[in-house]
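Note that one protein chain is taken out, while the other chains of the complex remain in position.
Now for chain A:
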Amino acid sequence: MSANATALEHAHDDHAHHDHHQTFITKYIFSTDHKMISKQYLITGLIMGFIGIAMSILFRMQLAWPEKSFTIFEVFLGKWAPDGVMDPSIYLSLVTIHGTIMVFFVLTAGLSGTFSNLLIPLQIGARDMASGFLNMVSYWLFFLSAVIMCSSLFVEAGPAAAGWTIYPPLSALPESISASGAGMTLWLVSMAIFIASSLLGSLNYVVTVINMRTKGMSMTRLPLTIWAFFVTAIIGIVSFPVLLSAALLLIMDRSFGTSFFLSDIYIGGEVLHNSGGSPVLFEHLFWFLGHPEVYIVLLPALGISSEVIATNARKPIFGYRAMIASILAIAFLSTIVWGHHMFVSGMNPFLGSVFTFTTLLIAIPSAVKAFNYITTLWKGNLQMNPAMLFSIGLVSTFITGGLTGIILGDSTLDINVHDTYFVVAHFHLVMGISALYGLFAGVYHWFPKMFEGKMLNKNLGYVHFWVTAIGSYAVFFPMHFIGMAGLPRRYYSNTAFPYFDDLADVNMMITVAAIITAAVQLVFLYNFISSIFYGKKGPKNPWKSNTLEWTTELKHIHGNWVGEIPSVYRWPYDYSKLNEDETDYVIAGQDFVPQTVPLQENEEEMNH
């Protein structure tokens, strides 16, 4: 099959000469082709997601049935679950690693890495990324960091357990929790490599979008997916290095006796020499990335859903320019709101006021986006493909989760719900579930592009969506209420507080819903794997979409287009556009006008 493709390229494409002969290693492992790299990101991300979700089920079981013995604990946790009862320290490790894996490895690399790689060259009309080699290095650094993170699970003293925010001194002092020894070291090393990977990827995305757009593809003709990936990459470049510096300083505090974050500590019966440092400094550095990170996770998902909703509604996305403006506004604001994680950290209350102000400002572009999605559905001709369902689901959870942000962003109200389950419910809905829906929407929508025309089974997709949609609301909506009861997060068990006894039933209900929701992801996994091998081949442009990626052949070739790269004559959202007499669509009998179609005679010219 590869011979066939090569022959084709040689016949038509002068750009694809460097592609003559591919061994298994250059094609599947050290590939510099953005399509292959995107698949590598996706599959690695899904495996990490599987691990992360499995962990959450383990600690949810402990929360629902505190200190009960389960064989499953014994099997997976071994010495950390004597007689099948989960140990408090491994509970903290599970929580920590679940957060780290889901935020960074699944939703940052698995979502943005996958779809930026796949779609940026294909949708802007480029043969590949600006640097295929750096792109490959970026993936393999990510892979390496994932391996290191997973290997930390097998460390004698246990994997990192200081929460995914790894606040020192807890994360700096093995005396305070044994997991802050080798486990924490591996965590920091893994994250440092991850940041390098993310930076290489982001720089590549930015350069590619700026320089390599095809003829006619002005910035205001880019699909919103590309805008989202582009801006996400910029936020990443601005904020990830700050996390690296925080990690480096923490490494120095841990290993070289410096005192950036440590001061006046008495632990294990002796006074440490450290003096003059401040953990609050770490919090600032961490959240300077940590908050933009939320948008690094979310913007790609919103970009994907913009594209999927417009295509499946057979309507242009409502307010294209307002959508771009919102993305830019969110990106800008996201870098100046980090302090809302620190209202009660002991920083100056005046700073709290400033951060409340900027935080509530960010609700405005978010609201604009939500309204625009809803208006896009209005008077559409909605094609209920699984990707569409996940996109609608995303808008729903984005609204639900976003609204509670108004409570948490308000410094006053944060006082009493800070670090309770209210926060857990909020961010899981608004960034966890929403971004996962974006990931799924992307996979269902672009699966044919990734796997040479093969399509995912739609009925399994429907089962997957509806059970997930019900399940995730059943998990996270009631969680707000136990948060309002003042139940702190990261508690191994609430048995020490009889006051919380009446919440036990809710906790059980949440866990049962979580188990069902997690189980239905296996349906997706089955669908994904079996469709790679046995999926039905669909047409070249299955969703009747306007964007450039659907003009490529089903068969993957290095260089994407056989022959010349197509030129672009319009924006990507001319769905259901009528001709000037309003008798028929611009192209008679076809409700979409691909970007490669020049302005027609009987067509009104728009701004794009």
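Please note the rule applied: contacts are C-beta pairs under 8 Å (C-beta built on N, C-alpha and C of every residue); 3 or more make two chains touch, one makes a residue touch a chain; residues count from 1.
Just so it is clear, contacts and distances are computed from a predicted model.
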{"item": "Identity of the absent chain, which is to be given by its UniProt protein name, from \"Quaternary amine transport ATP-binding protein\", \"ABC transporter permease subunit\", \"Exonuclease SbcC\" or \"Cytochrome c oxidase subunit 2\"", "value": "\"Cytochrome c oxidase subunit 2\""}
{"item": "Touching residue (missing chain; options A:I324, A:A485, A:L554 or A:I587)", "value": "A:A485"}
{"item": "Sole contact to the chain not displayed, among A:V189, A:I251 or A:L403", "value": "A:L403"}
{"item": "Per the touch definition above, residue among A:A322, A:I336 or A:I587 touching the missing chain", "value": "A:A322"}
{"item": "Residue in contact with the excluded chain [from A:N416, A:S567 or A:N602]", "value": "A:N416"}
